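Have a look at this one before I ask anything.
Omission of a single protein chain aside, the complex is shown with its protein chains in their original locations.
So, chain A:
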Amino acid sequence: MFFKPLDLSTALRPSLLPDETLLFVQDAVGLYEGSKYKIPNYQDGHAYLTSHRVSYVAVEEPRKHSVAIDLKDIDRAEYQAGFLKSSPKITLHPKPPKNSSGSKSVGLSRTQSPLVQTSISHLKPSAPTPVNATWICPICSFSNPIPSNFDPSTATATHIPPCLACGIKPPFTTVLKAAITAAAALSHEGTPIISGGSQFGTGESSSHTNGAPDAGQSLVPCPRCTFVNHPSLHECEICGASLSSALDVLNSSQHRAESPAPFFQQGSIKDTEISDNIKLSFRGGGEKIFYERLKGALVQRKWLLYNAPPVPQQPSPNTFPTLTSTTNGSVSTQTRAPAPGIAGLEQRGLEARRNNEVVIGTAFEDLEALMASAKHIVTLAETLARESGMGEEPSLETSVVLSESAAALGMVTTKDMLSSGSENLYLSELSRNLAEYLTDNQKGLLQNEGGIISLIDLWAIFNRSRNGVELVSPADFQRAAELWGSLRLPVRLRRFKSGLLVVQRNDWSDEKTIQQLQDWLLELQQNPPADPEPLSWDWRLFGRAITAQEAAQRFKWSVGVAAEELEMAEDRGILCREEGIEGLRFWGNYITTTPDDLDSGLTRLVI
């Protein structure tokens, strides 16, 4: 398993591969390497789950500290509930290496880690060893015996019996820790067992064997009766409860304070091979949905689609027989002569139910067929979108943008991708989403609109590109747009004097707009007007008037934006207005600043 470098989009989100879809986003996530070591600089970021990867993007310095792990390298994922101060975590287990390099990498990791003691690092309880151990129910504190067939390496699959007292199923880790403690105690007595294939729990075992036998370590309070026991004891002297969890808490809290990072240097962890498992710590919640979708993605194996040949144009024939046969069947039942009376009603109800059954059955078959031909459907949707774009008036650039953006549908963040409580995360993701949508060079939305687009127009285009599903409310939209500044994204929201909100590139300023306008006015002053009607003023001196419509046409702004920009320039004294029967027109400001040849004449007249 590798930490792969991650390409970020302009909005600091992972840029997706072709066919890759975004499944879930969660903020406040930290990365752990091995079982308990925090990776420095990777402790506060967004976790993006896509159909191909698990990506981590740091909040601070995202371009430096962002990595991805391919799902294809992940063997399985494990969920670990939060306990006391420990946040809920998801453990990603790497696939066992196919060649012999696996053992090498284990050796490498061992030498790199000074804290893991080589003598005890791979002590493991093997599956069939009878373990005489107890685990303490976190609910009722009853100490239960660990079943004899409990095997830590396959424990996720095996059934864990509920607590004998309260009947609540224990968290897997509690049982596991208890089992390992017992095994460690066994090994201490002189029956060490060398671990097999799975590396799971090496950190745990080391920590317990570290903690348990050391004399002179701090005393351990019993979690049940709070009696302070000698550290070498594994069961409470008074009540007989296991002390393993208390020991574990002690150890883990000590390690947490230090936050050692044995495997990785302070710098980047990109391209680092990891043989051990990786943990994602979910400090802000959301771990359950992440886990569910991760499991789903691991099952679906969408990454295989990328290299798969396109599905043949004809739908697979085996779907047709079922379809035709069922329709035939339903038709035949319907054509049967209706029986009279109650029997007839019952018969009709029965038929309706049977019909429903068939319809539902075919529907699910269709669904499976749809999934099988997913790639085909996507390409079909794209061509359809392109054709619909062609059918409309080609001059409407927005419609082209719209149809092309249908391909980018997978990129959008929807509310159901995020857990319900994380409104802020939704907004910030939407904000990044919008920034990407705007700055996407392929669509060139902002360029086509002359570098400026009103927020209302953007909202309409954006929602239309979502094809009527998962629409964004105006309030959310505006709040997301207001986040651009604080998220340091390449677009910004600007409020004109009238209150009109527009979206602009970050590097665009009023000065640049004014420069554009002045260049235009100068051009008008230098080129004789095309109008054959003689002008009543000297166009060489004053140039010509410009209207908001003309400005909109020239700079590809919308008329509203053009009017606002002209008024902005007027406000700065660059332009002045003329109100007449032709409407509002703007001129270069020759009231305040007079041309040189004009100035002398005027002063002569005044004096």
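Rule of thumb we're sticking to: a contact is a pair of C-beta atoms (placed from the backbone, for glycine too) under 8 Å apart; a residue touches a chain by one contact, two chains touch by 3 or more; residues count from 1.
Everything below uses one rule, namely that contacts and distances are computed from a predicted model.
S.K.: UniProt protein name for the omitted subunit, picking from "Vacuolar protein-sorting-associated protein 25", "RING-type domain-containing protein", "Beta-adaptin-like protein" or "Eukaryotic mitochondrial regulator protein-domain-containing protein"?
M.R.: From the listed options "Vacuolar protein-sorting-associated protein 25", "RING-type domain-containing protein", "Beta-adaptin-like protein" or "Eukaryotic mitochondrial regulator protein-domain-containing protein", the omitted chain resolves to "Vacuolar protein-sorting-associated protein 25".
S.K.: Of A:5, A:485 or A:573, which sits in contact with the chain we cannot see?
M.R.: Hidden-chain contact among the options goes to A:573.
S.K.: State which residues belonging to chain A touch the missing partner chain.
M.R.: That gives, for chain A, the contact residues 536-538, 541-542, 545, 570-571, 573, 576-580, 585, 587, 589-592, 594, 598, 601-602, 605-606.
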